[in-house]
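This structure is in structure tokens; I'll ask about it shortly.
Note that this complex is displayed minus one protein chain, with the remaining chains in position.
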Amino acid sequence: MAWTRDQMAKRAAQELRDGFYVNLGIGIPTLVSNYIPAGMNVQLQSENGMLGMGPFPYEGEEDPDLINAGKQTITELPTTSYFSSSDSFAMIRGGHIDLSILGAMQVAENGDLANWMIPGKMVKGMGGAMDLVAGVKKVVVVMEHSAKAKDGTVEPKLLNRCKLPLTGAAVVDMVITDLGVFAIDKHAGSGMTLIEIADGVTEEQIRAQTEADFKVALDGSRKAA
Amino acid sequence: MAWTRDQMAKRAAQELRDGFYVNLGIGIPTLVSNYIPAGMNVQLQSENGMLGMGPFPYEGEEDPDLINAGKQTITELPTTSYFSSSDSFAMIRGGHIDLSILGAMQVAENGDLANWMIPGKMVKGMGGAMDLVAGVKKVVVVMEHSAKAKDGTVEPKLLNRCKLPLTGAAVVDMVITDLGVFAIDKHAGSGMTLIEIADGVTEEQIRAQTEADFKVALDGSRKAA
Amino acid sequence: MKKVYPDARAALEGVLKDDMTIMAGGFGLCGIPDVLIEAIRDSGVKGLTIISNNAGIDGAGLGLLLETRQVRKMISSYVGENKLFAQQYLAGELEIEFNPQGTLAERIRAGGAGIPAFYTKTGYGTLIGEGKETRQFNGENYIMETGLFADLSVIHAWKGDTEGNLVYRKTARNFNPMMATAAKVTVAQVETIVEPGTIDPDHIITAGIFVKRMIHAPGAQKRIEQRTTRPRLAA
Partner (left out) sequence: MKKVYPDARAALEGVLKDDMTIMAGGFGLCGIPDVLIEAIRDSGVKGLTIISNNAGIDGAGLGLLLETRQVRKMISSYVGENKLFAQQYLAGELEIEFNPQGTLAERIRAGGAGIPAFYTKTGYGTLIGEGKETRQFNGENYIMETGLFADLSVIHAWKGDTEGNLVYRKTARNFNPMMATAAKVTVAQVETIVEPGTIDPDHIITAGIFVKRMIHAPGAQKRIEQRTTRPRLAA
């Protein structure tokens, strides 16, 4: 059985470490905050100028001056600090954020990432995504393993090379899909390795939905990063 | 009669305008703050991270956390703000300070300034001087017109070209000495013009102590800048 | 030197002209200088290049200047929330230059700090890097980005004194402090104006030197773009 969105988020949460400063993208990555282990100190950064992001406010307590990068109302915590956008991205660009978890449209076996534009469609802009993938120490992508085209055929999202314009070149360290987990050695350029398979899913099923070449190492030797 | 140090400072104060943000160097320039016209709002910047510098404290009220760029104890004003050294020099480098008044060892007719090192002598460092002359909108030098060598001969300080290593190339707009005032068109490179002479001093006396070539325009047409 | 003006129209008088470049603070609708934007709309000034992280939404923020077709070009990182924007862009009436958000923030900071250009990894190997100089430092690839400086910045602050010293509130700070430093004239709308000496000088984010004009704008019309809440636990 493929993983649910929550199971994918839970798996992504295994990449958290005590004391980490983390930036979470919109969508499944946001769910990761529900799976921070009890007793583990993880501070969430919001690139619009906040460290120590709290949960959504109770109804009636929304503050127009307090939003996250998705423009949603949020709350502050005792650990919170605020800063300007230039200070926020100095923090990101300078490599001070330990982990970024974000969604993607396509990932290539060398770690290239595409998640900001589809040629021919209206382009909304990359926001902070290019800065995050270029600056954060470890980049984890969480996404559906493949897309379904209108005619019902499977369109792989893990590719030899991205077909869409890149958000970043050789920036992804790990991809968590509904079918399994892949590690990417973006620095050495030695490609992608399947390191975990969702319960009930077979390697063959994964290969059928994957264009990217990948090695397999399910013994856990590649698990920690 | 040549101007005294206080008369030189008073003349320099004529370059102040209402609403100006000003950085004053050590020595005679510091005296300029005594001649800010009543009712004129001038804020003094101290490059170690303060805008709105107040006078020295009363004895017993010195605060080790409150010093100026000369490391002297000072006080704050109602208008005061504090900031980091990078923010302070962003302010300076970005051209936000209206006027810098500082001392010099040599000034050349093209606006070159030397005031930070004498080869062969122990070098203390340039501090913020290079940043100030490169960044501030208008740079006024206040100095003795010439130096006396040990053998009693007069050594001009207004030169064709500076002999000492430069603090900045083509940076000085005006030089106020004990003998008179010179305007320098540093942008057009059209050289130095004597625009005022101290009472009782003659143009000939000035020429005798000046190596730099200069035009003369005492009609006030070059006075305002 | 009187920095406080009676209203937005007065504070913008003499600084608006067609085809000028204006920076506008805010992230989404948070911390935007809405009162000043309205006054820019009412002035009728045209052909504007606007530097702002977003383009407002339909009927609010910079969306107002799109309705009246006063904008020729946007320099932004994300314009997703604005249908009018999409229409005008697809009709070729509006130009857009996308900048990565952090690159945009740093370009503005550089413009205000007298730094004409700097290098960043952001965007290397992407469309954003095309046509830009690339360079290696310590074996890593970077692209060169240039500083931005505008004719006018309009910003929003929470509290300010009459000297122009400003503080911001929570995430309404965002692009406002850098923009304050990166224009020939900066006009601030401030929710509460106080006498100098009222704000602790250690807390001031924008020093008065950067603020040429200011108006009092109580902030009663602040809007929320995405109202998200959590349920209260039953007692």
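The chains carry the letters A, B and C, assigned in the order they are written, with residues numbered from 1 in each.
In this section, a contact is a pair of C-beta atoms (placed from the backbone, for glycine too) under 8 Å apart; a residue touches a chain by one contact, two chains touch by 3 or more.
Nothing here was measured: the structure is a model prediction, and the numbers come from that model.
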Partner chains on view for the chain not depicted: A, B, C
Touching residue (missing chain; options C:Asp34, C:Glu106 or C:Asp161): C:Glu106
Options B:Leu44, B:Ala104, B:Val140 or B:Leu166, residue touching the unrepresented chain: B:Leu166
Residue among C:Ala10, C:Leu90, C:Ala117 or C:Val194 touching the omitted chain: C:Ala117
For subunit B, residues in touch with the removed chain: 46-50, 55-59, 61-74, 76, 82-86, 88-90, 92-93, 112, 117, 122-131, 134-135, 165-170
Contact footprint on subunit A, counting only the chain that is left out: 18-19, 21, 41, 43, 45, 51-52, 76-83, 89-97, 135
Absent-chain interface as seen on subunit C, which is shown: 106, 110, 113-121, 137-138, 140, 142, 146, 167-170, 173, 200-203
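The rule is simple: only the chains that are shown with their structure count from here on.
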Remotest chain, subunit B as reference, centres from CA atoms: A
Chain centroid nearest the full-protein CA centroid: C
Inter-chain centre distance, subunit B versus subunit C - centres from mean C-alpha coordinates, in Å: 36
Separation of subunit A from subunit C, taking each centre as the mean of its C-alpha atoms, in whole Å: 28
Rounded Å distance between subunit A and subunit B, as computed from the means of their C-alpha atoms: 55
Multi-chain contact residues (two or more partners), subunit B: none
Junction residues of subunit C - those touching two or more other chains: 109
